[in-house]
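Report on one structure; see the data block that follows.
Our next item is subunit A:
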Amino acid sequence: ADLVLYTSQPNEDAQMTVDAFKAANPGIEVEWVRDGTTKLMAKLQAEIEAGNPAADVLLIADTVTLQRMKEAGQLQNYKSPEAASFDPSLHDADGAYYSTKLITTGILYNTAAAMKPESWKDLTKPEAEGLVMMPSPLTSGAAMIHAQALTGVEGLGWGYYKALQANGATAAGGNGGVLKSVATGEKAYGMIVDFMAIREKAKGAPIEFVFPKEGVSAVTEPVAILAGAKNTDSAKKFVDFLLSEPGQQLAVKMGYIPARNGVALPEGFPPRDSIKVLPLDAASAVKNTDADIKTFSGIFGTN
Partner candidate 1 sequence: MAKLILNHLSKSYGGAGAAVKDVSLTVREGGFLALLGPSGCGKTTILRMIAGFEQPTDGSILLGDRVISDAGGVLPPEKRNMAMVFQSYALWPHMTVAGNVGYPLTVRGISGEAWRRKVADALSLVHLEAYAERRPAELSGGQRQRVALARCLVTSPDVVLLDEPLANLDRHLRASMEETFREFHARSGATMVYVTHDQGEAMALATEVAVMSEGRLLQTAPPEEIYARPEGRIVGGLIGQGAILPLPLPQDSPRLVEWNQLKPALAGESQGPLRDVLVRPEHVAADPDGAPMRVLSSTFTGERHVLTLDAGNGLALPAYSASHRAPGTHGGFVITCGWIL
Partner candidate 2 sequence: MQRLPKSNSQPVWLFPFVLAVVFVLSALPLGRLLFSGADAVLRSGMPPVLGEPGTWIAVRNSFSTAILGMIVSIALGSAFAFALTLTDIGRKKALGFAFMLPMMIPPQVTALAWVEMSGPASPLLKTLGMAPPLGSPQPLYSVGGISLLLGVQHAPLVFLALRVGLAAIPRDTIEAARLAGASPLRILRDIVLPLAMPGLIAGASIAFVSGIGNFGIPAILGIPASIFVLPTLVYSRLASFGAQTFADLAVLSILIALICSFGLLVQHMALRGRDYRIVGLSGAAPVFASGPFRVIIEAALWLVLFFILAAPFLALVASSLVPAYGVPLNMQTVSLHAYEEILLRQAVTRTALVNSVFLAGAAAFGLLVFSVAVAYLALHRRGPAMTLVTGLVEIPYALPGIVLAIAFVLLFAAPLPIVGITLYGTIWIILIAYLSSFLAVSLKPVSSAFLQLDPALEEAARLSGADFFRRMRDVLLPLIAPAAGASVVLVFLIACNELTVSALLWSAGTQTLGVVIFNLDDSGSSDLASALSVLVVLMVAGLMLLLELFARRMPKGVLPWRN
C-alpha cells in the first residue's frame, strides 16, 4: 500500500475517511487498521520495539498520547499549510500532531431518569446516588483527559471526584460501556462523548445528552506522521486532506464538531459558541498523568 493508517475511529467513519481521501487523491492505495486506542498503541509500540513499525499515519483519540509519543521521538514534524485556519491550541507548535475534530464529553441520561442534569455538580446530588457511571481513566485515555480537564476547573477539582465516589458513582470501561448501561437503564446518568450519545438517540434509544454549563472536556482525535513512516509524502497528503475544508466537512457528516474555524456543526448539536470547551495543555497533562492516575485510583481504587 502507498499509505498505512492506524485509527481508532469507528468502522464506518474510518471507511468514509479513507474513501473520501482516495477520491481526493486518486491512485493512492490506503491500507487501514481500526482498533481501540489501547490496542493500537500496544500494537504500534511492539512494532516500534521490534524496529519495524507498519503505520505511516496515526489518527487516534487524544493529543496526550501523541504528545507522549512525540517526547519519545516516535513522531515526525510536518508543518501543514492548512494549520493557519486552526486555533493554535488545537495543534502542536512543532507540527508533530494536528487536532481534527472536537469530541467533547458531557452528561448522558436515560429519559426515564428522575432528574434532568445541567451541571456536573448535579451528578453528586442524592437523586443520582448509585446511578452514575463514567469511563475509567485507568482504561481509557479520553476519560483521563476528561478527568484532568474537569479537575482543572475551579470549584470542581479532585474534590468533585471524591463527591462522585461518595455518591456511589462507578468508573468503568470505556464510552461504549457507559452508553450501554445508561441506555439499558442499568444506570441513569453517565459521562460520555457527545457523538455516541447523539447518534444513538437518533436511532431511538431512550437517552438525552447535555453540555453542562461548567463546560466540557474535549479530545481532538489528532493526526500525526510516524518518525519511521515509509510513505511520508502520501502521509503528508493525508494530513492536509483531513485539515482541509472538505476533510472537516467529512467530520461534520460523521456527526463530530469540526476543529477548523468557520465550519458549521452537525445537526443535533447546540450552536458552537454555546459549547464551552475546557482547555488542556497536552505537555503538562503527560507530566501529570501518572500522578493523576494514582490520585484517581486513590479515590476509586483499582480494587
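The set was built so that all candidates are chains of the complex that A comes from, given by their letters.
Worth pointing out:
The rule is short, and it goes like this: contacts are C-beta pairs under 8 Å (C-beta built on N, C-alpha and C of every residue); 3 or more make two chains touch, one makes a residue touch a chain; residues count from 1.
These numbers were taken from a predicted model, which means no experiment stands behind them.
Touch, as defined above, links subunit A to just one of 1 or 2 in this complex, and that is 2. Those residues of subunit A lying in contact with candidate 2 across their complex are 9-13, 31-39, 41-43, 45-47, 49-54, 65, 68, 72, 110, 112-113, 130-131, 133, 136, 138-141, 144, 170-174, 176-177, 179-181, 183-188, 196, 199-200, 203-207, 289-290, 293, 297, 300-303.
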